[in-house]
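Every protein chain except one is present and positioned as in the full complex.
Then we have chain A:
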Amino acid sequence: MDVDGDAEEASRRVQVRFVTKLKPPYKAPPASIAIPTNLTRFGLSALVNNLLKAGNADWKNEAFDFLIDGELVRMSLEEFLIAKGISAEKILEIEYNKAVAPRKEEEPSLHDDWVSAVDGSSPRFILTGCYDGLGRIWKAAGLCTHLLEGHTGAITSVCILNPKVESGIEQVVATASKDMTLRLFKVNTEKSRGRPKKVQAFKSFRGHNASVQCIAAAPSGDRICSGSWDSRINLWQANDFDSGGDFVSIKKRKKDTEDEESKSEGEAISTLVGHTQCVSSVVWAEHETLYSSSWDHSIRRWDVETGKDSMNMYCGKVINCLDVGGESSSLIAAGGSDPILRIWDPRKPGTLAPIFQFSSHTSWISGCKWHDKSWYHLVSASYDGKVMLWDLRTAWPLAVINTHGDKVLCADWWKSDCVISGGADSKLCIASEISVM
């Protein structure tokens, strides 16, 4: 053990045992060893790598993150033990995981204008919305397969309906725009050619009186909801199209645009009224429940069936982005007109105080997303040009992605191990090989 052999006799030692939930090549021998307490996370990581190398000759070094009593170690072991009041006498169990940090930055995918929205819920492609009014579908970094045309204003929000269906079926995606409309597109992601294929919307929704700010699809994929600057949330039926007639309408549109477009237009099936200002973000969490945040400083939970809000949470700040996830998919993460990312637990009775506050950003937070599998991890994007990865078990960001040169407007997870983000520098950045779980 070269760490043991180091001349660190002066420092105190503590008995530790390394445990992990990782698969066998990552498993360290369970014997307990004595290590000096002035080791930091990097020292511990080097130690575990050495242990693994001892058992496996062709081992490649890997960065690890360490958990003691469910708390990530972000200082030297000694300070951590003192801060948490843990006795150094008994054998300490340190759990290690692969460090959650991007190991690779993909080549940025260039757009013609600001990238205002991304959706990475489908593992096969990335959907982005852009200020030039076009939606784009990317198979991988720099590989655009489809252009979604039709909007006359900047796209503000995008979503993929039924993202988890298996390949082969045409995927339906929805976009919302400042031209007050929503559009649905069908894309077949299997066929990919050299040049991006232009796709027209097969359906458009009118009904908002101001620019549509956000869009979200129901988990079943049959309905979508949208929030707008007219402070209303509209629900739309998305699955009543007959696939036969659609192709006809697209063909006919070229001859008689005005008529055909009215045919493919849909009306709102219901409107949720309650917010007094711009609805900035909506999340359709469960089948009949959706969450919305607004510039009137409130976060509301709506019952879709009755159209009533079952919860109204006052936050004191303008909320720009909202996501629901985490432990049993019920924690609310939201960021807004201040640099603090807040997380509420609505199950806690009687209190409106956030349970977590992350304040490493320096400007407005424009986007936040929970990891779809992990309870602890989330990503946030801010106008200060940074994307940060967070773990609920520590107050410091796990990683800061600094590739954007301007405001970051949106961020999302992709394929559970990548973070995709778009910003005012017209780039879609993909940071990949993030080993969450």
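Annotations
The definition used in the following text is that a contact is a pair of C-beta atoms (placed from the backbone, for glycine too) under 8 Å apart; a residue touches a chain by one contact, two chains touch by 3 or more; residues count from 1.
Basically, contacts and distances are computed from a predicted model.
Missing chain, UniProt name from the options "Ribosome biogenesis protein BOP1 homolog", "AP-4 complex subunit epsilon", "Gpi16 subunit, GPI transamidase component" or "N-terminal acetyltransferase B complex catalytic subunit NAA20": "Ribosome biogenesis protein BOP1 homolog". Contact with the chain that does not appear here is found for just one residue of A:50, A:237 or A:363, A:363.
Among the residues A:55, A:316 or A:405, only A:316 touches the chain that is left out of the figure. Touch with the chain that is not drawn comes from one residue among A:54, A:91, A:210 or A:355, which is A:210. When the full complex is taken into account, the listed residue touching the unshown chain is A:180, out of A:44, A:99, A:180 or A:388. In the complete assembly, the contact with the undisplayed chain comes from A:337, out of A:32, A:220, A:337 or A:402.
Mapped onto chain A, contacts with the missing chain fall at residues 114, 116, 131, 180, 209-211, 229, 277-278, 295, 316-318, 320, 337-339, 363-364, 383, 407, 409, 424.
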